[in-house]
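With one protein chain removed, the remaining protein chains of the complex are shown where they sit.
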Amino acid sequence: MNTRANPTLWTGSALLGIVLLPALITALLTGASAPAIDVLHRYAPLSLSHPLGTDPFGRDVMIFVLSGAFNSILIAAMAVCLSTIAGTVLGLIAAGRPPRVIMGLTDLGLAFPPVLIAALLVTALGASAMGEILAIALFGLPAQIRITRQAARAILIQDYIAASRLAGRGTISILRRHVLPNILPLLTVQATSSLALAILSDAGLSYLGLGAPPPRPDLGRALAAYQIHVFDHPLLVAVPGLTIMLLVLGFNMTGDGLRDALDAPLEDHRA
Amino acid sequence: MNSLLHVRDLSVHSPAQPILHALSFTLEPGRILAVIGESGSGKSTLALSLMGLLPPGFQPRGELRLNGQNLLTLPESQWCQIRGKTLGMVFQEPMSALNPTRRIGAQIADTLRLHTTLTRSEIRDQTLVLMKQVGLLKAGVSERAYPHQLSGGQRQRALLAMALACKPALLIADEFTTALDPRTCEDMMALVRQHTEAHRMAVLMISHDLGLVRHHADHVLVLKDGTCVEQGPTASLFDTPVHPYTQALLSMSLHGAAHAPFTRLPVYTVPA
Partner (left out) sequence: MNALHLAFQRLLLLIVASLVIFAAMNLLPGDPASVMLGLDASPESLAALHHQLGLDTSLPARYAHWISGFVQGNMGRSYIYDVPVSSLIGERLQSSLPLILLAMLLSLGAGIPLGMIAAANRGKMPDMGLMAMLQLLKSIPDFWLAMMMTFLFSLTLHWLPASGFPGWNHGFFTGLRALVLPAVALAVPQAAITARFMRSSLIETLSQDFIRTARAQGYSRSGVLWRIALPNALIPVLTLAGIQLPVLITGSIIVESVFSLPGCGKLLLEAVSQRDLPVVQNLVMLIVTAVMILGFLLAALVRFLDPRLGEERP
């Protein structure tokens, strides 16, 4: 793996660092919960004690947004973990089978974007963090299965696989010893790019109120709350949006950079 | 000087290194010149510079006269009138050289459409004549077929029809028989020969198949690392090769099969 002379990777990681590090520090210090409401200091201007001012409830905007970023990343990361693990297992199972079912599943998954799954889940069960994670993960699942299956098949047709089969190795053992280590880089790249999509999905869902419910702050919900102030206090809308954009851009570029570094096949069909 | 193609001191530089060094030869109408040499000797670069289709960054220098006109100083717009009309080219890879999304009839008709003022129906008729000439109609291939429905040999026939459509004065054939079975290969050469005799078409053929070269070419030019090491009439070059490289080339590939032009010979390799 060649990470030198890979400006995309470095720029992407740097952009991520700008948001991730402060978000992590904020989470450690405050537990990523919403800052206290302080009606005496509503709409405070930018100052040393409030670098980005305060919001209509007197909360520190920077702390609020960073806590929101932490919670958004957490939800996105859990959703991606879920779809990566489930997708890898199912993809490996599907590797030995004809493509018809997988293609059907992909088409089916495409027709159920997170908003629709979340709409169904929220109607039936009410809003919950689990439901949101599930909605994001389910949408990413078919692509994950398809990519894992494709990569696993490329390895399974190699001669050394036939040789180790002849040597008496079982299917599970071959998948674990030969296939999984070989597709791991690809899965990493895919997971990184999926994080960008998951962050966007989370922002959209929580903006609509279909995501994790309050009280924990969230970037999408921050936008929903601040939207009416776009004319008088545009900074309140600009900051959470820019934070989302930095995260998405960071994950996208890191994913692209990793892909170049690992020379994994291009998979640019998704947003 | 009544030669069709007159090449003098042709050199081609790629961004990385020189590819061809001071190549000179002439080609008369109705004659077949074979260019032989190992892979990487610059044969394909020679063919592409004759077509004005060198990859970006490749710099040709020298003189390349076709009917007295220096091609290297030609503006692109005039190149487009020569390509396909005066110059025809057939490539090595029949599987990928045809557009997969268009019917072969339409692709053959393209050459006619670009260079003639024929009406739509005349072009259609002419396309069918061409397809008949190259033996596609006989094989049951319709002009409405797509390339992926054709065998490798049939695709190469279609490509030949595209190259011959406007009865070019010079046909450049870059290893176009390499991927073919011996039958098809002979068929195609017979067709090319027919054009050299009927329309005085000259041929510059690049080939690995020394049996084919010996049987069909009038002249042979041996390339090594971009330099012409030897050229001359086919018979004398094959019988009394002067340059050690030519001797090595001939002895390697002709071993035991020198006089069996109808037999396909294995692709030779020459140690560096």
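Which chain is which? They are A and B, in the order written, and residues in each are numbered from 1.
By our rule, a contact is a pair of C-beta atoms (placed from the backbone, for glycine too) under 8 Å apart; a residue touches a chain by one contact, two chains touch by 3 or more.
For clarity, every value in this text was computed on a predicted model and none was experimentally measured.
For the chain left out of this panel, the touching residue among A:14, A:85, A:125 or A:184 is A:125. Touching the missing chain, out of A:31, A:104, A:181 or A:214, is residue A:104. With the whole complex as reference, residues 51, 53, 76-77, 80-85, 87-89, 91, 93, 96-101, 110-111, 114-115, 146, 148-149, 159, 162-163 of chain B touch the missing chain. Residues of chain A that touch the chain left out of view are 100, 103-104, 107-108, 110-116, 119-126, 196, 200, 203-204, 207-210, 223, 227, 230-231, 234, 237-238, 240-241, 244-245, 248-249, 252-253, 256, 266, 268-271.
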